[in-house]
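The complex appears here minus one protein chain, its other protein chains still in place.
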Amino acid sequence: MIAVLKPNTTIEQRSHLIDWLKGQNVDVHISEGKEYTVLGLVGNTSNIDVELLQSLSIVSSVKIISEPFKKANRKFHPENTVINVGDVKIGDGSCVMIAGPSSVESEEQIIDIAKKVKAAGAKILRGSAFKQSGSPYEFQGLKADGIDMLIEAKKETGLPIISEIMSINDLAVFENVDIIQVGARNMQNTELLKELGRIRKPVLIKRGLANNLKELLMSAEHVMAGGNEKVILCERGIRTFETYTKNTLDLSAVPVLHELSHLPVIVDPSRSTGYSKYVEPMSLAAAACGADGLMIEVHEDPMNALSDGASSIDPEHFARISDKIRMIREVIK
Amino acid sequence: MIAVLKPNTTIEQRSHLIDWLKGQNVDVHISEGKEYTVLGLVGNTSNIDVELLQSLSIVSSVKIISEPFKKANRKFHPENTVINVGDVKIGDGSCVMIAGPSSVESEEQIIDIAKKVKAAGAKILRGSAFKQSGSPYEFQGLKADGIDMLIEAKKETGLPIISEIMSINDLAVFENVDIIQVGARNMQNTELLKELGRIRKPVLIKRGLANNLKELLMSAEHVMAGGNEKVILCERGIRTFETYTKNTLDLSAVPVLHELSHLPVIVDPSRSTGYSKYVEPMSLAAAACGADGLMIEVHEDPMNALSDGASSIDPEHFARISDKIRMIREVIK
Amino acid sequence: MIAVLKPNTTIEQRSHLIDWLKGQNVDVHISEGKEYTVLGLVGNTSNIDVELLQSLSIVSSVKIISEPFKKANRKFHPENTVINVGDVKIGDGSCVMIAGPSSVESEEQIIDIAKKVKAAGAKILRGSAFKQSGSPYEFQGLKADGIDMLIEAKKETGLPIISEIMSINDLAVFENVDIIQVGARNMQNTELLKELGRIRKPVLIKRGLANNLKELLMSAEHVMAGGNEKVILCERGIRTFETYTKNTLDLSAVPVLHELSHLPVIVDPSRSTGYSKYVEPMSLAAAACGADGLMIEVHEDPMNALSDGASSIDPEHFARISDKIRMIREVIK
Partner (left out) sequence: MIAVLKPNTTIEQRSHLIDWLKGQNVDVHISEGKEYTVLGLVGNTSNIDVELLQSLSIVSSVKIISEPFKKANRKFHPENTVINVGDVKIGDGSCVMIAGPSSVESEEQIIDIAKKVKAAGAKILRGSAFKQSGSPYEFQGLKADGIDMLIEAKKETGLPIISEIMSINDLAVFENVDIIQVGARNMQNTELLKELGRIRKPVLIKRGLANNLKELLMSAEHVMAGGNEKVILCERGIRTFETYTKNTLDLSAVPVLHELSHLPVIVDPSRSTGYSKYVEPMSLAAAACGADGLMIEVHEDPMNALSDGASSIDPEHFARISDKIRMIREVIK
């Protein structure tokens, strides 16, 4: 961290500030420039209150040099993290297809769709049992029963499964779930993240609706700091002023996250655009810019889906997208 | 809810849609206009997937008529809700001053500042023990010990206390806390909100950083649907493109929320602006547009505060603001 | 347009409103529903002040049914508009490569880079002579001289040219420019747009930094209403809370605009991401989701570019991107 002092700072003021900084256990290196004096702060600067420092009358500005995320940082871990889920590898350069309904609706439904998406190229099955909903009066998911149904579908098809957790108190229910998903609205529920740092199962974190990529990486860091380094990042659209799409898919997140971090990056074209008609072009675009996988809502009968029918495609459409993605990945290699 | 059909919709298509809607337990009233046919949906429309309906090829557009929040809605509860906390009334037309440090740092500190803010006009004492922090490597608060210290300060001064909860598993610790605060990053942690709906203690909900007021009211609804109607709303700044302030205080939230809801509305000028120099003008403005209270960070020695020193003012400054607010409220009555 | 009246509206109030609406030359069709009365407004509703209507005490809500853009609307013009610029066709299903430096710097530079981008697959040459800059103290471009240099480069290579206009008073200078560009900051400079509606030359309009797609289409409408239907839309990134990229490229704009409008859609991966390292992945993604063309900043020596060196790539890199895009377009056909 670097603090730039204003030109008219007196020696006394400067000494007073340096004493205060040292009292917070950081070393201070003074560089006197022609116009500005620069204090380089070395050591554990995470205790320094940057905003307070910035608000002092003698401080012109403060610059944080190092990124606040450490374990998620590619700088300290240059190789890609490859996460193994059964036989599936996420982050090895392939584009893993994750598919399934928005919500688990019944055992029959989930087994049926699981078989179909497997035949169409899916490697992992998705389905929500605990639903994040905007209203207390809406469908909240089948909860533990839904997870049991997913596990049946896994037994039938061999597909690993991913589902969303809403409260750490449900963790026991997720014992046989392969990847635990943290939803966008819980991206900064740090108590949940910290608890997921104590387990040793892959965790997929969805980017919050108005969060930037540094914050997404800090959420990964909250998990990784606890010892669980199996984190998957997921871009699922951010809130902007555009209304023709539900959210705005930020595909530049893919190359940016790949540069900053060694963790795999998945794209969700269904939740982000909100409409099935945009799922194909956005899936192809995500594959073209290097996503490590796609998470797509597939439903046998979107019009009668219990949730998110508007963004769901049918298995045949999913198969066509899978084929095109395979070809695109040949091109960009 | 109203669905407008496209001009070229056939009778068969319309019947098919109406059957589907009736299958979801809503009554459909058809109004044939010159250019458009309008379907009025009556009954429990909360099960209707609006986005799905909107995405159908024969549907031109869908309009939700009634607000999704019921218990928080002034339409069904015209009188202001007044929340009693000890002798203090929130929502009765007065502007209640809530003050205290960002974090509880020690028993001595919190008792000392409690006495000072009480003398300066505060009616409720604030102080965080469980800290929401952006990094796992930063100060996380004194936790249960901090709450105990707050309770000591309450005993010494008689001031009711408010503090933030981060996980429902900590609820027992909050038994003697008068108002439980839900932070901005947990505004849509619906599992936490639902649990707080089961208790009978006032809950203050801070608006999320990129949430709109309808979403804030839906968070209140998640609590109220459980039976706890003692909810206080808090505007604390939203994320915008402005960088000279930490967040952008949206003061129009005060009259808008007062119009839409009967719940009291508190403003936090400290967290929103992020700098102590802006706390006074924004406090006066909040009082002038009718806020039911202000929550202000006050610290004896901001430069050595363990958190948020940049936005903290000292007790003398707080006293001056309290005086001016009293006079402004005389004017606007 | 549809206005929904509140349940308790009296017959007198309703009549009064209908008289007022008829006084504004719209026909009113009344549909009485069980709970709501719906007024369907037919005719030239563009004179109705929607916000005023919405603010009336007896009006529950107002819904605009038809899109405000007419000439740009695919509904009234189902075929794609194909714009001919010399031998180049924009909008015919191909992905036209537009390349060149951010700024025209000298005749030698622009001729040299024109030859190189042509060899590398570019069909149109770009280069700014009138520069939009954030500060009055920065480089403002070579102005009319720069346009002359571009025209020399056109003569040497046969490439059509595109350049940005800042003021309608410069129009004469653009006589031999093939496509006139309106920059993001001028997207709602309606006086400029209206004047460009009077000429018969293609106009490329860049989406404003915080504008939605409806507003972009309304800017096209301002040009088209004057009789110039040769409009090209350009997505160049919007302002979001992300800081690792300069702006956020909204690629879903491509399929959305293709659905709403018959006009061609170009993507600018240079200005949007702001960094040359992200130009390739975002170019490939844009090609994969169906963009009608790409506008890419190419400079022989980015480090010594007079502007936007950070986002410029060199001609060799541009050639590699062009090759991959050709292959991707084979796949998605």
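As written, the chain order gives the labels A, B and C, with residue 1 at the start of each chain.
The definition used in the following text is that a contact is a pair of C-beta atoms (placed from the backbone, for glycine too) under 8 Å apart; a residue touches a chain by one contact, two chains touch by 3 or more.
If you're wondering where the values come from, they're calculated on a predicted model, not measured in any experiment.
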- Item | Residue of B:V42, B:L213, B:M303 or B:A319 touching the missing chain in the full complex | B:L213
- Message: Can you say which of C:P101, C:G127, C:P302 or C:P315 touches the chain missing from this structure?
- Response: C:P302
- Filtering B:A3, B:I205 or B:V254 for touch with the omitted chain leaves B:V254
- Consider the whole complex, including the chain that is not shown, and state which of B:Q24, B:T245 or B:N304 touches that chain. B:T245
- Residues in chain C touching the chain absent from view: 20, 46-47, 49, 51-52, 54-56, 68, 70, 132-139, 166-169, 185-186, 188-191, 194, 209-210, 215, 218, 221-222, 225-226, 239, 246, 274-277, 302-303, 305, 307-311
- Task: State which residues belonging to chain B touch the missing partner chain.
- Result: 210-214, 238, 240-245, 248-256, 259-260, 272-273, 277-278, 281-282, 284-290, 324, 327-328, 331-332
- Note on the structure: Against the hidden chain, chain A presents residues 2, 4, 27, 29, 31-36, 38, 40, 42, 60-61, 63, 65, 210, 239, 241
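What we mean here is this: only the chains that are shown with their structure count from here on.
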- Which chain's centre, taken as the mean of its Cα atoms, is farthest from the centre of chain C? B
- Turning chain B onto chain C by a C-alpha fit takes a rotation, in degrees to the nearest 5, of 180
- Message: Centroid from C-alpha atoms only, then distance chain A to chain B, rounded to Å. What do you get?
- Response: 26
- Task: Pull out every residue in chain C that's touching 2 or more other chains.
- Result: 210, 241
